[in-house]
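The complex appears here without one of its protein chains, the remainder shown in place.
Then we have subunit A:
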Amino acid sequence: MTKYILEAKNISKAYNSFQALENVSISLEKGKIYGLIGQNGAGKTTFMRIITGLSFPTSGELYLFGQSSPKALLSGRKQMGSMIENPSILGHMSAKDNLRVHKTMKGIKDENAEQRVLDIVGLASTGKKKAKDFSLGMRQRLGIAITLLGNPEILMLDEPINGLDPSGIAEVRQLIKELAMKYQMTILLSSHHLAELHQTADEFIIVNEGKILKTLSHDKLDQQIDKHLLIACNEPEKLQKVLRESLHTENFILQPDQSIKLYDFTDKKEELSKSLIEHDIIITTFTTQEETLESYYLQLIGGVS
């Protein structure tokens, strides 16, 4: 029995001459949150659409719960909740009626299923209000509620925090973490909010131009994200000279605003500041900084396109 809930092996997808995905292979473990990172058109949605059966790969194999036959994939998808791009919502119906449509489609017998997921996403008080009158954030929450019907084992959420306000984002983040921890759900989520994804996901899958550039855990990412000192002073030229000649380091970058990013001495700040003061350098900024997931991602794909 495989330990992976979902496995994709060398999935490729071409639309005529355009290669949307090229040999994408990933393995998702139970109860983990995976962040799918990539630019628009990188292939994130195409990949999710293939997993959910909305699109077919040109080549490669997909395994759900260790099986890959067409029948097993259909059966596996019954244990999956997904929201790809926009949620499936009928505007003329209330949140509860929308959930009832999807509950019936999934064959869920539980009479309180709608109320339970409405409570989870914070839409319990919407009553008979029609979905067409919902805000974008409320629609997103309803979309998430639909995916949660029937306690799926896998959740596929494509840009789930689009349109949510900061408190809504924090609530969804909390909810996603809780679902993975409490119900052992495996969650694959894509988002453009990389800072948000950094706080939510356990594992990161970085996609660019249809290929997986890197997969790494949260811990490994933190190790790879460089720590540096940001120093600003009255005489940047002199500071560079002191760093080179007195402190014997070339491991720094002069920023366009004339501040300096120093990658050495991060654990010897006292020694450094003492030396700068001895050389009569007046320091205006002296702080430890870490690269963000965003800068790591940009560095990986070769900068802003």
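Observations on the model:
Just so it is clear, a contact is a pair of C-beta atoms (placed from the backbone, for glycine too) under 8 Å apart; a residue touches a chain by one contact, two chains touch by 3 or more; residues count from 1.
What we mean here is this: contacts and distances are computed from a predicted model.
Only one of "Chemotaxis phosphatase CheX-like domain-containing protein", "Energy-coupling factor transport system permease protein", "Helix-turn-helix domain-containing protein" or "ABC-2 family transporter protein" fits the UniProt record of the hidden chain, and that name is "ABC-2 family transporter protein".
Touching the missing chain, out of A:G38, A:G76 or A:G137, is residue A:G76. Screening A:G38, A:P87 or A:P160 for touch with the missing chain picks out A:P87.
In the complete assembly, the contact with the undisplayed chain comes from A:T52, out of A:T52, A:Q199, A:Q240 or A:S273.
Annotation: of A:D97, A:D202, A:D222 or A:D264, A:D97 touches the absent chain (contact as defined above).
Where subunit A meets the chain that is not shown, the touching residues are 49, 52-56, 74-80, 82, 84, 86-93, 97, 100-102, 104-107, 146, 156.
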